[in-house]
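Apart from one protein chain that is not included, each protein chain of the complex appears where it belongs.
Order of writing sets the labels: A and B. Residues in every chain begin at 1.
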Amino acid sequence: MISAISLANYAVNGLVEGLLIALPALSLTLVMGIAGFANAATGDYMTVSAYAAVTMQKALAASLLLAAAGALAAGVALALLCHWLVFRPLARRPAVTSLVASIGVALLVRSVLTFFAGHDQQSIQTPLMRAWNFGGLRLLPTDLAVAGVAVGALLAVFALLHGTPIGRQMRAVADNPDLARASGIRARRVMLALWAMAGALCATGGVLYGVKAVIMPDLGWELLIAAFAAMVLGGIGNPGGAVLASVLLGLAQELSVPLVGPSYKIAVAFAALLLVLLARPRGLFGTALAAR
Amino acid sequence: MTRIDETRRSVCLAGAALLGSALAPAAARAAQQDVFRIGALNSITGSGASYGPGMQKTILRAVSEINAAGGAGGRRLQVYAEDDQTKPEAAVLAAKKLLDVNRVQAILGTFSSGVTLAVMPLTNAAGAILMNTSGAPAITTQNVAGLSWRFEATNDRYGRAFAQAVAQGGFQRPAIMAFNNASGISNTQGFKTAWEARGGKVVASVVYEPNRPSYRSELQQILDAKPDVVVMGSYLPDTTLILREWYQSGQDVKWVMPGWAGNADLVKALGAEVCEGVRVVQTIANEGSPALAHFDEIYKAETGKDGSTSIYAAMCYDMVVTLALAMEAAGPGATTAQVNACIPKVAGGQGKPVDSFEAGREALKQGPVSYQGASSRLNFDASGDASPDFSISMIRGGEIVRQGRVSV
Partner (left out) sequence: MASYFVAVATISLIYMLLAMGLNLQYGHTGLINFGHVAFFAAGAYASALLSLAGWPLPASFLAAMIVAALLAWPIGLLALRLADDYLAIVTLGFSETLRIVLQEEGWLTGGVQGLPGIPGLFAGLGPDARGLATLGALALCNAVAFLLLRHLVRSPYGRLIRAIRDDQTAVQALGKSAARPKTRMFMLGAMLAGLAGAFYAHFIAFLSPEQFVPLVTFYVWIAVIIGGAGSMAGAAAGSVLLLAFLEGSRFLRDALPGVSEIQMASVRLAVVGLALILCMLYRPQGLFGRRKG
């Protein structure tokens, strides 16, 4: 029989992994809500940012903080570049066009990355610290840092969305693009803000992932499905929903390990998603969408 | 013309251009007579991408060395390189291209068991030699044409080597963690069989999925059973992650892992302290093997990394040398089948031990040789599987220190 402490440990794992997924999930849902399509390149924005951090550490002997700042700049720059070159010209086309184009962007970004950086694994060097042990419940300082930064990033995004004029404009565009345009909100500024935010979220996620795990070229692509699932579970276009859903899916997944084992835990996450959608077909907080 | 017709026409023209560019080089190559064509089919992308590029560079470099030494059996080696993406379907198309367009007589360097098993029917049908580093047991049983040569030790041999390492360490309660693929599972199951044959018991067993951001839950399952050692069937990226999470959790357990995971790259990623005391089991060449030293040199020159980080690349080096020696033994103008028949004569364990192509070429004038490779002494058995010795090493102060040698 499994002990409560053991369960608590699994729950902590799930919570941290969920918070990590919350960053790309939030990026996906913001882009979906405001720009209207699913950006399959989200994962590769994360990968590029992670590699940027590694490069700064190795080539410029930068501190962790400086490397993270470099990664942030890289992620934002990449997101804005792709918006300018690919997604802005496609703005008036059906959503599936942008989706397929974003798959193209993902492949192109990854291939440019591997052309120069190769296929070896990389690590972001951080000091190793022992876990704090509370009678069997282990908390890794690294995990706490990852969770803390993730929560901080999420709070910053929410503060921006609800407390600043540009944030209000972004939410207006998400709710009703035509009305927003009619009331004079300039799409261009909103889009720049959106992609900067999306890029920053991906960059944060990429660096945190790099600190916690190992960096390989497929890093972001592998996370994409989990992020997409979280976005849908939370209700497409709902930022709070995406974050909550990420955490819930992470918890469901890790808590199922003692029951079904590490391989089936991924199936459990999908089963949980399905059950919720059967009860609430628009996700936890989704509202009926206007015709797209 | 309507827009649609214009588009269709430009598509057809583009397709014709692609076809044309494909046919032209093949036509030119058909003109060569004294060439033995080799395909280097490696995992440049996909899950094997940690090892594939190094393996391919090694093959290319080894081929140029053989050619610089004057070729083998009166022939120059010509190599065509392809990426199998670590996927059986992509491998089949790449192998077909190599066999049919480039007319290769041997394919070297397939890594994943899925790739090797998908390519084997093609090489068998084409009468081409297939040299691989894959772990699945089915490779032995599917080797019906005798054209496949496995440079990697089979899982039962690995299992016995792991069991020796665990026994030598005085451990009583081993657990196993396996990467969910043919090689990871086969090797750890081989250990379980060997350990239980000694009367021991495995206290916990976990199979984990690739590409996860964290393995803490899997680790927790293992550590909850309180083992004293964990035997791993793993690769470098997942081993890095697992060991990092283990070390930070502060729980006490020792590690036994294969050499392609426990090496200089692991120390570089994690630092000496985390890797202290990790036991590494690897197929091994003879003491102070010149082949190994030479491979080490060229691997460093090609990739900037230590040769110990990729036993698979060492196997690829041995593939080229073995093939060249077999060509030499078969004589000028030999068919692929005749070259294939000479492979046991140059790497089968009978004959004078040699450790380089030049030395082997000289010695072949007197009789059969036994090439002592960089990855192992080879000694192919009747099924085309290498039967190497193993080394047990320990990582001490960031260095991999040899503790002993086992024969299984």
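We take it that contacts are C-beta pairs under 8 Å (C-beta built on N, C-alpha and C of every residue); 3 or more make two chains touch, one makes a residue touch a chain.
The structure presented is a predicted model; accordingly, all values stated were derived computationally and were not measured.
Asks: So which of B:Ile38, B:Ile66 or B:Ala118 would be touching the chain we can't see?
Replies: Only one listed residue reaches the unshown chain, and that is B:Ala118.
Asks: For the chain that's not shown, point to the residue among B:Asp34, B:Asp100, B:Glu273 or B:Glu399 touching it.
Replies: B:Asp100
Asks: I'm checking contacts with the chain that's been left out. Which of A:Ala4, A:Ala61, A:Ala182 or A:Leu278 qualifies?
Replies: The single option touching the absent chain is A:Leu278.
Asks: Can you list where chain A touches the absent chain?
Replies: Contacting residues on chain A, toward the hidden partner: 32, 38, 86, 89-90, 93-94, 96-98, 100-101, 103-112, 114-115, 118-119, 225, 228-229, 232, 236, 263-264, 266-267, 269-271, 273-274, 277-278, 281-283, 289.
Asks: Tell me where the left-out chain touches chain B, residue by residue.
Replies: 4, 7-8, 11, 14-15, 18, 21-26, 40, 44-45, 53, 56-57, 60, 81-83, 85, 87-89, 92-94, 96-97, 99-101, 113-114, 117-118, 121, 125, 136-138, 141-142, 180-182, 185-186
The definition used in the following text is that only the chains that are shown with their structure count from here on.
Asks: Which positions of chain B touch chain A when the two form their complex?
Replies: Against chain A, the touching part of chain B is residues 44-45, 49-50, 52-53, 180, 206-209, 211-214, 216-218, 220-221, 224, 236-238, 240-241, 244-245, 247-250, 265, 269, 271, 273-274.
Asks: Which residues of chain A touch chain B in the complex?
Replies: 6, 9-10, 13-14, 16-17, 20, 114, 118-121, 123, 128-131, 133, 138, 140-142, 209, 212-214, 216-218, 222-223, 254, 257-258, 261-263, 265-266
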